[in-house]
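Every protein chain but one is kept in place in this view of the complex.
By written order: A, B and C. Residues from 1 in each chain.
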Amino acid sequence: MSILIDANSRVLVQGLTGKEATFHAQRMLEYGTRLVAGVTPGKGGQVHLGLPVFNTVEEAVRAEAPEVSIIFVPPLAGAEAIMEAAEAGIKLIVCITEGIPLLDMLRARSWTKKYGTNLIGPNTPGLISPGQSKVGIMPGHIHRTGSVGIISRSGTLTYEAVNQLTTMGLGQSTAVGIGGDPVVGLKFVELLEMFRTDEQTRAVVMIGEIGGQAEEDAADYLKASGYPKPVLAYVAGRTAPPGKRLGHAGAIIEGRQGSAGDKIDRLREAGVKIIDNPARIGLMTAELLSARP
Amino acid sequence: MSILIDANSRVLVQGLTGKEATFHAQRMLEYGTRLVAGVTPGKGGQVHLGLPVFNTVEEAVRAEAPEVSIIFVPPLAGAEAIMEAAEAGIKLIVCITEGIPLLDMLRARSWTKKYGTNLIGPNTPGLISPGQSKVGIMPGHIHRTGSVGIISRSGTLTYEAVNQLTTMGLGQSTAVGIGGDPVVGLKFVELLEMFRTDEQTRAVVMIGEIGGQAEEDAADYLKASGYPKPVLAYVAGRTAPPGKRLGHAGAIIEGRQGSAGDKIDRLREAGVKIIDNPARIGLMTAELLSARP
Amino acid sequence: MLIHEFQAKNFLRELGWRIPASALAESAKEAKRLAIELGCPVMLKAQVLAGGRGQAGGVQKASTPEEAERLASRLLGSRLITAQTGAQGLPVNSLLVEKAIGLKKEYYCGLAVDRRNETLVAIVSRQGGLNIEELSGSRPELIKKIYFDPDGGLKQFQSRQLAYFLELPENLVKDFVARMKRLSEFFLEKDLKLLEINPLAWSEDDQLLAVDARMDFDDCSLARHPELAALRDESQENELEKRARRFGLNYLKMNGSIGCLVNGAGLAMATMDIIQHFGGQPANFLDIGGGVTEEAVSQAFELLLSDSQVVSALINIFGGIVRCDLVARGVLAAASRISLNRPVVVRLEGTNVAEGRRILEESGLPFIFAADFEQAARLAVELSGQPR
Partner (left out) sequence: MLIHEFQAKNFLRELGWRIPASALAESAKEAKRLAIELGCPVMLKAQVLAGGRGQAGGVQKASTPEEAERLASRLLGSRLITAQTGAQGLPVNSLLVEKAIGLKKEYYCGLAVDRRNETLVAIVSRQGGLNIEELSGSRPELIKKIYFDPDGGLKQFQSRQLAYFLELPENLVKDFVARMKRLSEFFLEKDLKLLEINPLAWSEDDQLLAVDARMDFDDCSLARHPELAALRDESQENELEKRARRFGLNYLKMNGSIGCLVNGAGLAMATMDIIQHFGGQPANFLDIGGGVTEEAVSQAFELLLSDSQVVSALINIFGGIVRCDLVARGVLAAASRISLNRPVVVRLEGTNVAEGRRILEESGLPFIFAADFEQAARLAVELSGQPR
């Protein structure tokens, strides 16, 4: 079993008829993802990529019962798209949209908490359970089904990590991009907890970066839970200067908080195997797993 | 045991130094209520009626650890007073203030729900566990300790009911005025549930009135729960014309909803003993109780 | 506090809603002039603060300016009796003269407080012009409700859900969503309890049109909205009720013969109920409230007796916050101004009851004292000439 999504997950695409959404929806369909509907206000009743299009998520849910929604809408419409999906009863929302205003996201997070909805992102490449379902924009072909869980705050760096793992013959159970924004939904702690009880997953690779406290929280969680599976971590941004935002809105060392050094120290203390060279994520994972029965 | 308050309840008075609050705080002290502090912004550090006064509820809670707060503040400050008490960790708030704007109360209710705080009122005479504690503005001397629980949407009509009971030799476990506004905190259902498991309480008298759905909800609850104790009800406003507000902001028959007739029918169906003559609340309760072992 | 249709429409116009061209007429001549200006046919709409105007003849269509003048002269100065006004009706002091517009479809659109769910609700119906409550009983499938909270407000996606439920043509969906946003913000900012656009219409020239509107503001919030308080039309209120309000009293005229003066809304209702229980008819609901002054009690008592239908009076006080002696002094003050020519039954209980009774007894006036609630009611009914 993977986490969050599997071959049966029924997926809705919010903003389906847009250019980017269309492109990625096609890739998802090719990958085998079970897309069941799209939503674009004003285009209800149309058929796009063979999928029925609805004006509202509510209508789409009534007609096609998706459990998962992937959001491709403009930044200023992002928070409302999340709220709409949450209120309509979607249980897992994957928000690809980048550049959603911070206060909008605080509001959207209250909604997902109120409705008990799992949110991935925003500003995430999404997630994939290789061989089963891809709900995201990552290149599907680099993945292989396997036993390594991946949780990452980054996009392309995750592809890099996945590629290294696959090259080493290590497949993935589920790879989740949690998004690079200051406020995102599921973070390391929640996902580590899901991987903990996932039988398919034998080890977890965390890809962190500077900014925020998510890695520190993960370290605390791992320590407190006596985590039963090996965890490896690479934290990007050791060379980052304080006070400067490195691309991701969340990747900024503010005052004394959020430096890569601190995060690495905390994770190491919690028993996590630290990867210093980002080109050796695959190699080190393979070594660690082969050292175990 | 009574419900909600007893002789040990530590009580804070918000707005203590005001005229009305001072008057009623004195009556409460005379009754034996364990008042421990007051709050009036700008008067922190003073002593009033022998009680320490604080600028904020937070400070009062830190210093005197009240669990209950009774609010006497002007209507436009009422909702904030409730929020302040809830955020400061007060577990039972009794809001005497009348005339709090409706939207303010919707906001205050979200806070009390978020903090898991019990709210009585607003626009309530408060509540009393005779012989133990009075957190309200009712005349204490008409009450006697005993086994009848009272839940009422009205003020003076409750005094009338209590007086009749006491005259018949029937004391009260706890008498609670839930308030006459359209939006109030604890209603019949929650309080019936508390009386259900209260050993001191042998019977419950409900005093309802036109408007809203609280009596209907109570009927549903009583039916569904197989309520183990006898319940009597008087519903005021049989002669009320539809569309006209009778004093209480909540006492209005809107469209088809909220008429006394409907409420009485629903309660009767749920096995409640209906009192037609409001002068015979005491008598009918006595008859019912004497018919039981 | 209800405001008139034309006042509500002024707000809607400010909020970007389209409304049919219209203006207010206070004379038949003006109505004719406006009919000419606007172009016939026009609707003449009586500006009274009650629903059910249409069925009561308060909304009339005029095909010519002359007809407008004729109808207006009949309506203006009359009292309109609708299902919601009571038998006395309400005075028609002005008419809204409004261009009659061809409509493709009519809807209902409302914002309200849902007290049971303790939240706000936006309601639309595919059929407009009707009573939404009746419709929700008989044709629930025509109605959609969306709940929202006062802090978060109505979201655009929620308005879109309403728009698509109404099956609005696509070019009106955006209009509707944008207007609902501002409308809900207005609702929150101005502390409304109810706001209805009924009918909301899709006009023949493909516009979204607010054909009639109703706004009910929260009286409790008027202290922070003086601009709203200024909109109150006192001509639409009963004279006695108006006087009562000025003294903070809750008074409501009824049609019986027993005047009641009670403290507390619940006890006042119960007093009315028990009077009826013993075969009498209450002349009024009157709650003097908790924070009452001697002066207000005095006014209350005078007001009560100024109702010529009153044959007997019943003072029923259970002192709590209100002290019996204060009530007694207030009653005496009134009695010193007016002649006490009808029997007054007095029942006092609670705070300072002895002092209150003493004051009334020592006045030498012919009060009839009752020992308890039931006896008081029986006596009052008896003295009203309608014994059981």
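Miscellaneous remarks
Quick note on the criterion: a contact is a pair of C-beta atoms (placed from the backbone, for glycine too) under 8 Å apart; a residue touches a chain by one contact, two chains touch by 3 or more.
None of the values given here were measured: they were computed from a predicted structure.
Here the missing chain is touched by one residue of A:G32, A:G99 or A:G169, and it is A:G99. Only one residue in the set B:G18, B:G44 or B:G140 touches the chain that does not appear here, and it is B:G44.
Contact with the omitted chain, checked across A:G42, A:G89 or A:P139, is made by A:P139.
Here one chain is not drawn; of A:H48, A:K91 or A:R107, the residue touching it is A:R107.
Where subunit C meets the missing chain, the touching residues are 149, 151-153. Remark: the residues of subunit B touching the chain excluded from display are 41-42, 44, 55-59, 80-81, 83-84, 87, 107. The chain not displayed touches subunit A at residues 20, 24, 75-76, 98-104, 106-107, 109-110, 125, 137-139, 142, 152-160, 163-164, 180, 182-183, 207, 209-210, 212-213, 217, 234, 236-241, 243-244, 246-251, 254-257, 260, 276-280.
The rule is simple: only the chains that are shown with their structure count from here on.
Shown here, the protein chains touch in a chain-like sequence that does not close on itself. When each chain is reduced to the average of its Cα atoms, A sits farthest from subunit C. In this assembly, the C-alpha centroid of subunit A lies 55 Å from the C-alpha centroid of subunit C. Subunit A and subunit B have CA centres that are 50 Å apart. Contacts with at least two other chains are made by no residue of subunit A.
Listed for subunit C are no residues, as none touches two or more other chains.
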